[in-house]
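Note that one protein chain of the assembly has been removed; the remaining protein chains are unaltered in position.
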Amino acid sequence: MNDDPILRVCTKIIVGPIVLFGLYVQFHGDYGPGGGFQAGVIVAAGFILHSLIFGLKEGRKLVSERINLIIMVLGVLLYGGVGLISLYYNSEYLDYSILAHDTKHGQHIGILLIEFGVGLTVAGVMLILFHLFSSWKGDSK
Amino acid sequence: MIDFSVFQNSLPALQVVVPLLLAPVAVLVTIPFLSWLIALFGSIFCLYSSVSLFLLVSEFGKINYYMGGWLPPYGIEYIIDDASAFMIVLISLMGVFATTYAYQSLKNEINKKSQSKVYGMWLLALGGLLGLVTTGDAFNLFVFLEISSLSSVTLVALGSKNDKRALTAAFNYLLIGAVGATFYVIGVGLLYSITGTLNIADLTLKLSELTNNNSMKAGISFIIIGLMVKAAIFPLHIWLPAAYTFAPSAVAVLLTATATKAALYVLSRILFTLLFNADEFTVIILQWILLPASIVAIVFGTIRAIFEKDIKKLLAFSSLSQIGYITIGLTLGTASGIMASFIHIANHSMMKAALFMGVGAISIKFNQSIKLDNLKGLYQIMPITSISLTIVILSLLGIPLTIGFVSKVYLLKAVFNHGNWPILFIIVVTSFLALGYAWKMIENIWMKQPDNMNLLVKEDPKIYFPLFVLAIFNILFGIFAYPIVNSAFKASNAIFWKVI
Partner (left out) sequence: MIHGILGIWNYWIVIILMMTGLFIVISRHNLVKKMVGLTIFQTSVFLFYISLGKVQGGTAPILTGYKNTLYSNPLPHVLILTAIVVGVATTALGLALILRIKNEYGTIEENEIASLNTEENSK
């Protein structure tokens, strides 16, 4: 596929806006449909489009396997860690009210952070699934 | 700086969160030994927290932990009472045993690339099971059910290095498990549609007025079928023999001791706590569904095990019949029946885990399935393993002074009090039939001469040490049965509200 100039040019133009749209969906989850999972899938779709057109090796140069794993782990730890902060402030686990001066802002900040964690994890997982399935050469021993 | 009492107060949450958060760290670390250390740390922390929660509950009564500070029925709460404290101590204790056994055993049985990532799955399975038994919200239960199921599927599939049938076993487990969990979700949806709440305690209150509602009956039936799949109750046990046979030995140890038992605990919660006011309906479920299923499971499991040459498959079918004993205790519908079931849940975990550990110790050098013939003359080559295996086999038979005897006594007493003579007869007869496969194992270990191949196997202290300690536990709790019996008694009181 990587010798068709129309596809290559269009992909180069559109991958950036796809990731931007993913970030928009991520942070506007309070005001419209959206949130972490959907945003993660959209961002991953952008990277997968790039890998589809330019080849798997180019895709892996963009996001190496180690970085991919680290992104996934960071997302999960962010999600769980924000809940742990509230333990430090003598409240229950996952109580976001204490993160700011009053309940409403605290919950807002908490939800933003954990949705970002979810988005990171989902984007990492979708990308790694795509690369694992498409680079499967049939040797596992 | 960090208040220790805060730590104490949030143990119900930490006990689930710590293994779940340590799991991705164990995946990230590339050295297998470090990942194993992280898994060991996670399981020891869970043991510490479950024992402290158990002691707290026996002193102060039920603990309700509200996640995120949201009060029920809007929020998710975690309930630690006598019954769930019993289960979390059991699961974390067997988790520690399985994790200490796992390092050497997994090093030999799975391929090199997976050796550090397996501990991530291990921690996820452990954390998921601990959350399954403590949560007080019906949908949260589904989430933990799926977390523990999907990680168990991955763990079973790792046995493909030795035998490619592990892959089909894992795939069947995945398919049947996913269908079962979806049935559970349908049931919860039906119950939500008539009560408007997902909190289990609130559901109990609201369902107690709706006892003749058809949606309630349909919902409960879907939930029970879903849980029967996970607990491997006949006829939905199809995934169990293949999964336990072809999984790596350490994985079989973990799964047999914890996964089915947690589902059986949830089943008893649904049958007795949730439905405490629906007498006729519960009696129908117990008498027409669980009772025939348990009897067939006991008879079929024992007879099939007698004719089986492959030891892991033999142990899997024996597990089927033991799960039948546990559910027979539940079908009696009395507090002493539930107490006998809980005693057998604890004892069977300890017995089967030790048996699978023993089989794993032998299969380290053979890269094929262990047949009965491979046990010939084991006492000369691996003496400590043989002694421990024999103690546990005797315990499985129900010889006095072992935990198997304690659970048989309480089960027979409960059936006797209920006056159900056919069940009594079946239990006694199948206990004697179990001699059919147990005697073959003991005879091969002690009374035959080893073939040439067997002389290649040597004993490994890292492997036989957890096995030996479990065998000692088998005898110790058989003689000093009070801790297990007393906690099971309190657990049955917590589940069965009517007995006061």
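A and B are the chain letters, set down in written order, and residue numbers restart from 1 in every chain.
Quick note on the criterion: a residue touches a chain if its C-beta (ideal position, glycine included) is under 8 Å from a C-beta of that chain, and two chains touch if they have at least 3 such contacts.
These figures come from a predicted structure and were not determined experimentally.
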item	value
Hidden-chain contact residue, picked from the options B:R165, B:H418 or B:K448	B:R165
Contact partner of the left-out chain, one of B:L40, B:V57, B:L150 or B:I323	B:L150
Positions on subunit A where the hidden chain makes contact	31-33, 35, 37, 129, 132-133, 136, 138-140
Where the missing chain touches subunit B, by residue	139, 142-143, 146, 150, 153-154, 157, 160, 163-165, 167-168, 170-171, 174-175, 178-179, 181-182, 185-186, 189, 192-193, 198
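The rule we apply is simple: only the chains that are shown with their structure count from here on.
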item	value
Chain centre separation (subunit A, subunit B; CA means) in Å	36
In the complex, subunit A residues that touch subunit B	69-70, 72-73, 76-77, 80-81, 83-84, 87-88, 90-97, 140-141
Complex contacts: residues of subunit B adjacent to subunit A	2-3, 6-7, 10, 13-14, 17, 20-21, 24-25, 27-28, 65-69, 111, 160-161
